[in-house]
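Could you have a look at this structure, given as C-alpha cells, before my questions?
One protein chain is absent from this view; the other protein chains keep their places.
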Amino acid sequence: MIIRRISHYISNYENIMPLFAGACAFLILIGILLLPIQYNPVQLYPKTIDRNSSLDPYDRGGPPFTQVEIGAQYPENSPTAGLVTTYLTPFSLFLSQVTLHLGTTIVAHPGGIIDEILYNTRGLDTVVEPTILFIAFAIASYLYRKG
Amino acid sequence: MMIAEYPPEFLIGLVILVIGTIATAFPRPKDYLTRLINLEIPGWGLLLVMLSYNEALALFTFGAISVLSTYIYVRVMQKKAGGAGT
Amino acid sequence: MTNLAGVPYYILEFGDELVYFTPYTITLFLLALTFTIFVLISMPERQVDIAFGGDAYTTKVISVSEMRFRRFMAIACGLASMGAMVTGDIFNFTLFTAMVGITNVGIVAAVKSPHVQNAAYQYGLVALSATVPLFGGAAIYAAATGSLSMIELAKGALPAVPFVAKAFLVLGVIGEGMAPFYAAKAEMFRAPGAPYVIMCSLSSLLIFLRVIEVVMLG
Partner (left out) sequence: MWGQYSYGILVVLVAGVIAFFALAIETDDLHRFLLLDLVEITALGVIALLGTDLAEALILPGLTVGIAEQLALSQIYCTKERIMQNPVKGLNIEVIAKADAPLIISMFLVVYGLILSGFTGGGVAGLGLVFFFMSRGYREDLNLLEMASGISWALWIFAFFCFMFLPQYWFIALMCAAVGIVLKVTVKMSLVGTMWGNGND
C-alpha cells in the first residue's frame, strides 16, 4: 500500500525536481558532517608560480617550443606534452616583452598550459565536451525551427 | 596555518559566496529579475576564490559564460512577460 | 589490480585517460553497441490510438524530420553510453554521463505533445542539477587522492576515497539516468517511437551498472 503511494508520488513528474534537490541537500549535509577531507599534497599538474615571469601565472618554464616536464599521470603516453606550454602569437610576444602582466590579460592564451592539458593529455574530455555542446545546440536549433 | 593567514581574497570570496547564495535563494521581492541580479553576487565570490588560486583563464571564461547565460535568461523572461503584458 | 572487475584484456591509451576493457566493461560495452546498431537500422513504431466502443483506430503520424532528429539523438546516446562503459577516468566518466542525460532530454523533447514537453523540461532540470554532485564528486576524488585514473585508484597505493565523493557520484548518476524514477520515465514514454525511448531506459541502466563498479575502486 505504501509502495503504491510512493510510486504514485514519484510518477507525478512535477515532484521529481523537489525530490532530487532534497536528496542532494541531504547528502551535502552528510558531507559537511564527515569533514574534514584530507587534501593529498601530491597532485597532478601542480602549479609553480614565478612572480617575475611575464607569463605569470601560466609560465611553466622554458622558452616557447622547448619541451618542459609536466606532472601528468602517464607522461609516457603523451610524448609531446610540454611543447606548447608557452605558445605566443607575435602580438602577445610583443606584449610579453613590454609588460609583466601578460598572463592575466585576455590576449595571452592562444596556447599555454591549459591548452596543453585540454588538447593533449586530457584530450578525451575535450572531445566529449564539444559533443555535449553540439547535442545541446542541435536540440535548441531543432526546437527553434519547428517551434 | 591559521585561518587569518589565508589569502584575504580567498576569505572574502567565501564570505561573499555564502551571502550571495542566501540572497539568491531567498530574494526579496521574489521576482525573476531580482533573482537574476542577485545571481551576480555568488558569481563574484566564486571569481575571488578563483583569483586566490591564480586561475585566470577559468575566471575569464566564467565571466564570458555568465554574460551568455544572462542573455539566455533575459530572453526567456522577456518572452514570458511578452505574453502577459502586451 | 584486485578491485577492477577482472583483469583488463586491453588498455587503450589517450594521454592521461585510459580506456580499458575488462570482462565486466566489455559485456556492458557490447550491450550498448548492439542496441545502438539496432537503433540505427530499425524503423520507429507508430503509436496506435484506439477509440473505445468502436473499431476505429488511428496511427499517429511522425514527421520525417522528427524521426531523423530522434534517431540522431538515440545514436548519440548509444555512443555516450559506450564511452561511459569503457572509460578509465573519473572525470571523463562524469562527462559521458552528462552527455547521456542531455541526449535523453533531446530524444523526448522532439515530440510536440505539451504533456511530453513538460515531462522533458522537468527531467532536463534534474539532469542539469545532477551535474553538480557529478562534477563535485569528481573534484573531491582528485583532491583527496591526487589522481583521476581508475587504474591508479584500483592499485590501492593512493589514499582512500572519501565516502562523500562516492555518494556524490552515485547521486549524480541517479539524477542523470533517473534510475529510481522509472515511473516518471514511463510518463515520458508516452512519446511515440519505440526504439528511441527504450534507448533512454537502457542507457540509464548501463551507466548505473557502471557506476557501481566505479565506486568500488579505491
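Side notes on the structure shown:
For clarity, chains are labelled A, B and C in written order, and residue numbers in each chain start from 1.
Everything below uses one rule, namely that a contact is a pair of C-beta atoms (placed from the backbone, for glycine too) under 8 Å apart; a residue touches a chain by one contact, two chains touch by 3 or more.
Keep in mind it's a predicted model, so treat the numbers as computed, not measured.
Remark: the absent chain touches shown chains A, B, C in the intact complex. Touch with the chain that is not drawn comes from one residue among C:Cys77, C:Ile140 or C:Ile174, which is C:Ile140. As for the chain not pictured, it touches chain C at residues 14-15, 91, 95, 98, 102, 105-106, 109, 114, 117-118, 120-121, 124-125, 127-129, 131-133, 135-136, 138-140, 142-143, 148. Mapped onto chain A, contacts with the missing chain fall at residues 17-18, 21-22, 24-25, 28-29, 31-32, 35-39, 43-47, 78-80, 83-84, 87, 89, 91, 106-107, 109-111, 113-115, 117-120, 122-141, 143-147.
Against the chain not shown here, chain B presents residues 1, 3, 6, 10, 14, 17-18, 21-22, 24-26, 30, 32, 35-36, 39, 42-43, 46, 49-50, 53, 55, 57-58, 60-62, 64-65, 67-69, 71-73, 75-80, 82-83, 86.
As a working rule, only the chains that are shown with their structure count from here on.
The touch graph of the protein chains shown is a line. For this pair, chain B with chain C, the centres built from the Cα atoms lie 30 Å apart.
Of all residues in chain B, none touches 2 or more other chains. Multi-chain contact residues of chain A (touching two or more other chains) are absent.
On chain A, the positions that touch chain C within their shared complex are 7, 10-14, 16-17, 20-21, 23-24, 27, 30-31, 34, 37-44, 72-74, 77-78, 81, 120-125, 128-129, 131-132, 135-136, 138-139, 142-143, 146.
Residues of chain B that touch chain A in their complex: 54, 56-57, 60. Contact residues of chain C toward chain A in the complex are 13-19, 65-66, 69, 72-73, 76, 80, 83, 87, 89, 91-92, 95-96, 98-99, 102-103, 105-106, 109-110, 112, 118-119, 122-123, 125-126, 129-130, 132-133, 140, 142-149, 152, 158-159, 162-164, 167-168, 171, 174-175, 178, 180-181, 183-184, 186-188.
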